[in-house]
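Missing here: one protein chain of the complex. Every other protein chain is in place.
The letters A and B name the chains in turn, as written, and every chain counts its residues from 1.
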Amino acid sequence: MADVEATLDACIKCNICTSYCPPAQVTGAFPGPKYAGPQAQRFRSPREPSPDASVDYCNGCRVCNLVCPAGVKIAELNARARASLFRDRGGVPLRERLLGRAELLGRLARPVAPVANLLLHNAASRWAAEVLLGIDRRAPLPRFANRTFREWFSRRGGRAREAAGARFTTGRRKVAYFHGCAANYYEPHVGRAALAVLERNGVEVIVPEQVCCGLPMLSNGDFDPARACFQTNLRHLAPVVEAGYDIVGTSTSCTLTLKAEARELLGDDSEAARLVGEHTYDVCEYLMAMHEAGELDTGFEPLELRVAYHPPCQLNAHRIGHPATELMAIIPGLEVEESGAACCGIAGTYGLKKEKYAVGMAVGRPLFDFVKDSGATVAACDSETCRWQITHATGVRCLHPIELLARAYGLADGQA
Amino acid sequence: MRRISADVLVIGGGATGTGVARDAAMRGLWTVLLERRDLNHGTTGRNHGLLHSGGRYAVKDPVSARECIEENRILRRIMPHCIEDTGGLFVVTSSDDPAYGDRFKAACDACGIPCEEITPAGALRREPRLDPRLRRAFSVPDGAADPFVATLATAESARAHGARIYRYHEVTRVVLRGGRVSGVVARDLVNDEEVLVEAAITVNAAGAWAGRIAALAGCEVKIVPAKGVMVALNHRLVNTVVNRCKPPGDGDILVPVGQVCVIGTTSYEVPDPENYGIEAWEVALLLDEGEKLVPGFKAARALRAWAGVRPLYSGEATAGGATREVSRTFTLLDHETRDGVAGLLTITGGKWTTFRQMAQVTVDAVCQKLGVARPCRTHLEPLPGSERRDYHRVGAPLRAVEGGRQAELVCECELVTRDQVETAIDAGAVTLDDVRRSTRLGMGPCQAGFCGYRAAGLLHERRQPAVQEANLALRDFLQERWKGLLPVLWGRQLRQARLDELIYLGIMNAERLDTGGRKSPLTDFYLQQAESSAHGVEQPLTGGGGQERHG
Partner (left out) sequence: MASQDVVVVGAGPAGLAAALGAAEAGARVAVLAGGVGTTHLAAGTVDVLGYWPPGAADPVKRPREIVARLVEEAPGHPYALVGVAGVEEALNAFGRAVAAQGLAYEGSLDANQMLPTPAGALKPTCLVPRAMAAGAAVAEGRTLIAGFAGTQDFYPGFVAANLRAQGLDAGHVWLDVAAVRARRPQTAVVLASLLDDPAVLNEVIRAVRPHASGVDRIGLPAVLGFRRHPEVVVRLEEAVGVPVFEVPTLPPSVPGFRLFEALRRHLAARRVRITIGAEVVQAFADGDRLVAVGTATASRVQRHPAAAFVLATGGILGGGIVTRPDGSVAEVALGLPVSAPAAREGWLRPQLMHPDGHPIYRAGVRVDGRLRPVTGEGQVVYGNVYAAGAVLAGTDLWREKSHEGVSLATGYRAGRAAAGKSVEPGSGEGSRADLPTGRGGHG
């Protein structure tokens, strides 16, 4: 694994990253990835207080990493600099700590979900959250589901199950499903769709013990608890991988974190981290690999739908192409238009923050225009926060591609 | 001929010369300084950036060691802004003799150098990139210094006390009148005219060139020009000065200075302080030695290499270029008692850390000769720029441009703003390299790839010279950077150089800009230095690729 800091040596100062950087295109508050990353890094010392606060305006979308001709890990340099910045300011701010703890919020709110939703989604409390915490009152916040994915799964029996009509025998492929916080607390239907599609294809699916992947903490500069989460996950997941399971997730952020992001940001080069990383897949990536191996049931029913699909930044950071686009293309009748836009602007929790909400909305403008102009009735995106942002900005319903696949299989979600 | 007169004439605009000028001016002497190029152009501007604690010399050269620790304390007081308080470590690596540590510690104690042994684990906590196999570590008060800023601040102080400093004035003749040096004739290289400078006392502080100045007065001063090669890496791999705890040798000190870290040095006698190359084996040796301190060192990006020529003074000739055997202490020569030539003093030897003491001793002698009884005060009065009484910090330039000033950057790598460049131009920079010395323009990874054009544009804008002069300034500057790049061009730095070629050749066609056959005082110097360092490719090649091989 490459030493993040050492990659700054590869920078040839060409500023291609700055020219593609979504926040730099819309705000002067962020001086750009080259500036904040490999350039500023030469002026940072572990012995001195952080000299620059503007690096906090990096939204972590990683477009810079993607276009960089030299392989500099710019976004990771920035994420680490943000963590140092907070450390030097006497700790991670309350808001950032809160936004990093999606899981804790989920755990607290779940038993009283309707009340929590009411509390969270009324004008007075949003006003209070803005004034007290700096969370923009307009920003898209999710709603807690009445029942978590884990609860649903455990009611179902808590074990892998063979789907009726599955073409392949159970046991041929074994998957441990990483639902993450979003599919557990907010969108259990995404998890159910993934399970249904995998089982339909004869995959044995278990749901291992797991905690938050830690990405919200990492991107909010809160590294210590993120390290604890990652270690806990490794403890749960490494034995599962050793037992022959692949880790498959529906959140491109969680899977990216398990694959590489946590290892790079936290500098974890343990064997367990390598093992889990190498066996983690995004759900569409996994299904596409099955398809290439001739193992995917392509008996889809036609879906007469026009979909505006946005491959999220987190997916691009996987560097696996756009498997969802290829999968959806197999569904008869489904017309998929792929956005060429860089970023929706939410970047996890970035666009929720009061001073960054407008930046996020401006960053997402080209995408929102694309969705609105596409004439699509439905949008699709692999990342939850992006889905919420797209719906927030356009009013168009946004699904995970796995939900479309499930529908095309005729796997109606009996569980609202 | 233009005439200038003074009590004291100082020849040489490095640390020592400006130090002498300041001291003399502060004691009320009417002082003139002549430098044949820019301040800092010589050895001071080609140095390691190391504020010695004296530890390096404690075992073999205790006189030097004591001078160092004394001056170390004074410089921290009078010019904290030129110093980064990195501290220093002496580490016994797995390839060094652990017993040397005991000798080292005892010698430091004897010289009064605060030295404390710390555990290997403690050393690794402080510098995590060090080779974990290190056996012992000692902490000393080394520091990182910015000799460029220090000299400029010293010169500014000298001027404030009435000294007149003339750059690009090359001494061509020493005027002897009745066995006494009464002044010099110098050539003003910019205006191409002769100047006569008359002074009661002339101080030869020409560093590695001091022998030549003395020769103009008919005196023989045997200076051993000892070339020391250094290589800067693109970013700091350590934040403490790291020395090998062993008898002094090549490549045994790694200094984090500014945004880079510098490994150095070598020490070899060269015949001519003006004309020397940086050999490929020297660079390879330094990188190998760096690897012993910091694993992965050789894989890091080397930015640039340079060499300084130490003015080592030896009463008699040394055998076989063994320049490490010559003491690093300094010597003041009174040519009246030594050679029967009155009115001339030569101050030589020493090192950057002791420049102030060298100046003090020199001006004490000057005062004695002039019958002036004013004590030295250079150790008491802080230098301009040190008002905040705080050490320099790595992050300071970044902090200074936070909050919107990023758009004013001319040199993005080193965060040099337009204001700074314009100030340097207005202060009479003759070349863009002069601007570099006072601002750090072009000293970062891209080595003027982007800022060279901007600086040439600004130079043209501010001065409105014949455009050929701006073109020449640009070409000179790029060639000046090139000479230091040549020894380390491979991998990422060669890729950078190719981007710089895309800019200047591919986009600008700058190789065809008209310079009207002009040359600056340094055009030939830049080319000649590059020629000394480039070993192959002499024959012009057209079309083909020369000797080729397949791999």
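What we mean here is this: a contact is a pair of C-beta atoms (placed from the backbone, for glycine too) under 8 Å apart; a residue touches a chain by one contact, two chains touch by 3 or more.
Note that the structure is predicted; figures quoted are calculated from it, not measured.
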- Tell me which residue among B:L409, B:A424, B:L441 or B:L522 touches the hidden chain in the full complex. B:L409
- Sole contact to the chain not displayed, among A:H318, A:K353, A:H392 or A:R407: A:H318
- Message: Using the touch definition from the top, which of B:I4, B:I74 or B:L527 touches the missing chain?
- Response: B:L527
- Task: Write the list of subunit A residues that the hidden chain touches.
- Result: 14-16, 18-20, 24-25, 28, 30-32, 35, 65-71, 256, 259-261, 277-278, 280, 292, 316-321, 326
- Message: Could you pull out which residues of subunit B are in touch with the chain that's been left out?
- Response: 280, 284, 287, 298, 404, 406-410, 418, 450, 453-454, 456-458, 460-461, 464, 467-468, 470-471, 474-475, 478-479, 482-483, 486, 489-491, 494-495, 498-499, 501-514, 527, 530-531, 533-537, 540-551
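Basically, only the chains that are shown with their structure count from here on.
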- Message: Taking the mean of the C-alpha atoms as each chain's centre, how many Å separate subunit A from subunit B?
- Response: 52
- Item | subunit A residues within the subunit B interface of the complex | 5-6, 8-14, 28, 31, 34-35, 39-54, 70
- Footprint of subunit A on subunit B - complex, ascending: 234-236, 239, 259-260, 296, 299-301, 393-399, 402-404, 406, 412-413, 415, 444-446, 449-450, 492, 495-496, 499
